[in-house]
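A single protein chain has been omitted from the complex, and every remaining protein chain is retained in its original position.
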Amino acid sequence: MVGDMGYHFPHVFGNEAIICYLRSDSVVRWLPWIIGNIGLSAAQGILRIKASRKAGFVNWEFIMKYLPLYQKAAWLTVRIGLCGVALSVLIGLMCALVQHYRVPLLRQLTACYIELSRNTPLLIQLFFIYYGLPKLGIKTDAPSCGMAGLAFLGGGYMAEAFRSGIEAVDKAQMESAYSLGLDRWQTFFYVLLPQAVSISFPAFVANVIFLLKETSVFSAISLMDLMFTAKDLIGLYYQTVESLFLLVVFYLLILLPVSLAGTLLERRIRYAGFGV
Amino acid sequence: MPDLGFEVLLKGKNMARLLGGLGTAMQISMISVAISIFLGIIVGILMAWKNPISRAVTRCYLEIVRIMPQMVLLFLVYFGSTRAFGWNLSGELSAVIVFSFWGTAEMGDLVRGALDSIPAHQYESAWALGLSSGQVYRYIVLPQTVRRLIPLAINLITRMIKTTSLVLMIGVVEVLKVSQQIIEANRMSSPNAAFGVYLVVFLLYFAACWPISLLAGYLEKRWR
Partner (left out) sequence: MPEEVLAIRHLKKNFGELTVLEDISFSVGEGEVIVIVGPSGCGKSTLLRCINGLEGIQGGEILLRGTPVPKKGKDLTKVRQKIGMVFQNYELFPHLNVLENILLAPMKVQKRTREDVKEEALAMLSRVGLESKAESFPRQLSGGQKQRVAIVRTLCMHPDILLFDEVTAALDPEMVREVLDVILGLAEDGKTMLIVTHEMQFARAVADRVIFLDNARICEEGTPELFFDKPKTERAREFLKTFSFQRKSRKRQEVS
């Protein structure tokens, strides 16, 4: 197997993959195999890289040619990702409020929803929405399905983040506001919400990054996102290194700024607080 | 009432096959969790260690893992390493490598957090009582760290299980792949099977993760 110099790239939905991987062994039986062969393979690999460097290991022409394709895919990811995040913030906020103010009936419903969305993978949620629901007559196109899935998943996570933020605000803060004559809504907007937001901000940033990362499964519902593009190019041209290089670069371009902005904002909010 | 495809699962060995697919996913996640916890403890100690080099290296490692989608890591290992090193990794093995790589970083961060969360005066008061460094760790630090760590580590298991669903994308035959096969095979007899089968898969995952989440939540509350 190690000596097999030909490449085999099974397509996920292709039949040959099914046949090939029905025969594949269980993970446990692979473990001794790796220990025995990894060293040998690594050595071979290094030799191959050295050999291919001479012949031009990275095909820059290819990269330049397919850059626009990745750009388009990245925009799709960003667009759907941001819409999904915005929706999940909305859902999360509503659920957190329902939980905090103990609205009867709705409270149990949102609790159920939060558990369901947090304890199932996005991929399964998408499959159900995209392939399952149309059988009930609920048809959605791929982009809105991606958005709906992300919002379903993210709503649960955001709800938890906001709920714990609201809970972390000292009860005496509300009493102090009430004793100054502020009513329920004023207390909520001027005292509870700003503090809850700054407390839950780190969790919020973590959730945004988590959700943007989760968009990488969108290719399963045939959205032409970054993963889809990369897999397509690998399958079509076997330009694996170049395709993966572009994939990593574009995910870094999307996620690094978000992560950096989050860290900066976190610091600002922690040290300066919010004004009215 | 239209046929929603639940009876497809009752036909023949379909349900057993579905559960078998789930079993594959569980196997991958359990092996990854075991490796992650073991390596994560080591990495976590390195992270908490006040050595700038170990801190910088582990920090970089954590940031890389945090910022790259697991899907991308999977592709890098499954497609990329195959190309670069010329070996032929199976999907399962790539998955175990990637999830362990990811889980180790997450676990390491949890261990670091738990170690850092023990206030300095705990060490000081133990030293003041005349305990040796070894005794301080054995009787003071370790019990507190473990209590903080166990609920979080259990949570990591549910995250691992959920992440394992991704292996579908690199051609591992797990529960979703089996569902696709079942739906495909019964396309004529029950065209609406997709609804029932995917709903069952959804609930199967929920049934696997929810009890673990509840346990983690319970322990967190109890040991706080």
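Lettered A and B in written order, each chain numbered from 1.
To be clear about the criterion, a contact is a pair of C-beta atoms (placed from the backbone, for glycine too) under 8 Å apart; a residue touches a chain by one contact, two chains touch by 3 or more.
Predicted, not measured: the structure shown is a model, and the values here were computed from it.
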Among the chains presented, those that the missing one touches: A
Selected from A:Leu105, A:Ala172 or A:Leu236 as touching the chain missing from the view: A:Ala172
Residue among A:Pro194, A:Gly235 or A:Gly262 that touches the chain left out of view: A:Pro194
Subunit A residues touching the omitted chain (full complex): 170, 172-173, 175-183, 186, 190-191, 194-195, 198, 272-276
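The working rule: only the chains that are shown with their structure count from here on.
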Subunit A and subunit B: spacing of chain centres that average the CA atoms, whole Å: 15
List of subunit A residues in touch with subunit B within their complex: 1-2, 4-5, 7-13, 17-18, 20-22, 24-28, 30-31, 33-34, 37, 41-42, 44-46, 48-49, 115-116, 118-121, 123-125, 127-128, 131-136, 209, 213-217, 219-220, 227, 230-231, 234, 238, 240-241, 243-244, 247-248, 251-252, 255-256, 259
Sites on subunit B touched by subunit A in the complex: 4-5, 24, 27-28, 31, 66-72, 75-76, 79-88, 90-93, 95-96, 158, 161-163, 165-166, 168-173, 176-177, 179-181, 183, 191-192, 194-199, 201-202, 205-206, 209-210, 213
